[in-house]
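The complex appears here without one of its protein chains, the remainder shown in place.
Residue numbering begins at 1 within each chain, and the chains themselves are lettered A and B in the order written.
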Amino acid sequence: MKKWKILFAAVLLTMVLSACSGGSADGASDDGGDPDAITAWAWDPLFNIAALELAEEQYVQEAGDFQLDIIDNAQKDIVQKLNTGLSSGTMNGMPNIVLIEDYRAQSFLQAYPDAFYDMSEHVNIDDFAEYKKAPTSFDGKQYGIPFDTGVTGLYLRTDYLEEAGYTPEDLTNITWDEYIEIGKDITEKTGKKMISLNPNDPDHLRHMIQTAGTWFTDEDGETVNMAGNEAVGEALRVFKTMLDEDIAHTNSDWSSRIAAFNSGDIVSVATGNWMTPSVKAEESQSGNWTVVPIPRLSVDGAVNASNVGGSSFYVLNIPGKEQAAEFLASTFGSDTALYQDLVTEIGAIGTYLPALEGEAFNQEDEFFAGQNINADFVKWMMEIPNVNYGMHTYASTDILIGELQNYRSGKALEEVLEDAQKQAEAQLN
Amino acid sequence: MNKLKSIFTYGILSIAAIVSLFPFAWMLISMTNKSSDISQGRLLPGSNLLENLRNLFESYNVGSALFNSFFIAIVATVLCLVVSSLAGYGFEIYRSKGKDIVFNILLLSMMIPFAALMVPLFRLFGDVSQVFPAFGIDTLYAVILPYVSTAFFIFFFRQNTKMFTKDLIEAGRIDGLSEIGIFFRIYMPSMKNTFAAAGIISFMNNWNNFLWPLVILQSPDVQTIPLLISNLGSGYSPDFGIIYTAIVIGTIPTALIFFFLQKYFVEGMTGSVKG
């Protein structure tokens, strides 16, 4: 029992000692006393964090004394930390700059209107791709500085296409129904599945629906628009057909989704351009890939261009906001040279219009058999229909994913949409 | 008959051990493989172990995360054992109507999901930060404090105290020990097995704790192992080799703690006092 007492005393002593010594250091960072240390939260060391580092490097050259502390947190962790911190009313420990996915931006901006710093004077949103405006602004004020585009493409295995007697042109600018028809043929001839789908993952539904320029809510971002929404119904039908017709491999999470194409088991990947590094990770497939425009829904006015994911930077309304805003404005808000480096060094395509040409967009990629994929993505980006993601993207897609289950077990599509509408109206008030 | 019984016993335990250990074998194998091999489910050891280790230690501050996790787990466990065992003992040995009511109310505190307490608790620590920044947001103590006393361990100690031979207390009183002396000199040594079990569980809970450290810790220098592992998977193209290497490193301490403390599960009966 002596041992216990000694251990206990030792622990208490360590606590007191380190509390005293740690106190001063913690105190300084807590109240943001150091004006030059700006903190930023982002989530991918190879992508948006690398981009922030690049921006810091360039900014220091111009502005001199500036220090950016970039903190790596998983995206879902950032969402949780931000919600807990902002709703508690203590801005304590919050970062100066935070990266938020476009789908979630409105729910943060509207739920915590005082927490974000108005960037209207620091950035001209008209310099950016049109479709970035709705998610990043609120109540006539511009809050976000767009970072990357989530422009989609259809990644294709040219060797499998050839084996089945097709060329990439056959899959260029087609509808999803045509895609399914071709897919059935290719699957039969090559034994490879056409696409890998996760019935619980809403990514595909989202980019399909955006090809038609509509969303789960109306332009006000709040009125639920699912019952009788042709695009939503079509997307569900296409998704179900792909699963039923046996052209789809099923995956259950991110790693099995990546494994599906890295292992060479599937013919195509329909997703955002941010998937490029993962596709290129399997070097043995170099030269066998190409990217064509994403298929569109068979709905009037649908185009072969869409968006999935994509995010923007926001400045929090805490001490240091001016420096943070200044930094973002002089880098992501106006620095065309930076955008060239982002493409060549990180593979990130921005949406800043004056910077979408030049050397970086003229490079042929060996992996894609010499295709200039960046220029192609930029071309498709210009055609992305403008949609207000509104307040309820995640809640709506969860409801639809739930209803998809009923649809697959035989419920009529019309009923599916009506029930989804009812559920959403009840849940979203 | 006896032979049959032992075949049965060893058979069942071996199956249970294989089922339990398979994922660990998979983890250890994955630690030696390249990311793309892991996501394709390779079941054979590879040759990428050193590279994974180097990548992990070069790009991430594993040492500091290990230190923070150890600090939190050890301090929280020691404090929790003392505070909860005192309370569990107090509730059972000095049982009274009033204390039973208090006990039942305390039990209520573990019936609400932590997610519901997080925002008010964060606000509380925001206030603490104003007065005692050393115990406020973004400090290791803020992680520890809510786990110093939990209804779970008080309940556990109380239930075990029910099985404690009360005669020993009377014997202690006759020997002239004070009430607190009885607790430290008689109860604690004879309940080694209970303390060992509680120690293992508390260490493990604190070591693996995720939700609360996630919201209360902000700066990289106070990051813990589970937060580090969560961040490793944050990218669009995560390196699974690094992730599994970190997971194995993060699992070893609890496994070792268990291995060292488990001997008390056989020594309980032969303990000095009860024998």
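Structure notes:
Criterion: contacts are C-beta pairs under 8 Å (C-beta built on N, C-alpha and C of every residue); 3 or more make two chains touch, one makes a residue touch a chain.
Going forward, contacts and distances are computed from a predicted model.
One subunit of the complex is not drawn; among "Sugar ABC transporter permease", "Heme exporter protein D", "Multicomponent Na+:H+ antiporter subunit A" or "Succinate dehydrogenase cytochrome b subunit", its UniProt record names it "Sugar ABC transporter permease".
Across the entire complex, the residue among B:V62, B:V75, B:A134 or B:I200 in touch with the chain not shown is B:I200.
The missing chain, though absent from the display, is touched by one residue of B:F57, B:F70 or B:F258; that residue is B:F258.
When you scan B:G172, B:P226 or B:G241 for touch with the missing chain, the hit is B:P226. Take chain B: the residues that touch the chain left off the picture are 5, 9, 12-13, 16-17, 19-21, 23-24, 26-27, 41, 83-84, 86-87, 89-91, 93-96, 99, 102, 106-117, 119-121, 123-124, 145-146, 148-152, 154-156, 159-160, 162-164, 179-180, 183, 193-194, 196-197, 200-201, 204, 208, 210, 226, 229-230, 233, 243-244, 247, 250-251, 254-255, 258-259, 262-269. Of the residues in chain A, those that touch the hidden partner chain are 76, 79-80, 83, 86-87, 89, 107-108, 110-115, 199-200, 250, 252-253, 255-256, 391-392, 394-395, 398-399, 401-406, 423, 426-427, 429.
The rule we apply is simple: only the chains that are shown with their structure count from here on.
Chain B contributes residues 35-36, 38-41, 59, 74-75, 78-79, 82, 118-120, 122-123, 126-127, 129, 133-139, 141, 184-185, 188-189, 214-216, 218-220, 227, 230-231, 233-238, 240 to its touches with chain A in the complex. Chain A makes touch with chain B in their complex at residues 1, 4-5, 7-8, 11, 14-15, 19-20, 22-23, 26-27, 29-30, 43-47, 69, 71-75, 77, 80-81, 84-85, 87-90, 92-95, 254-256, 258-259, 262-263, 274-275, 277-278, 281-282.
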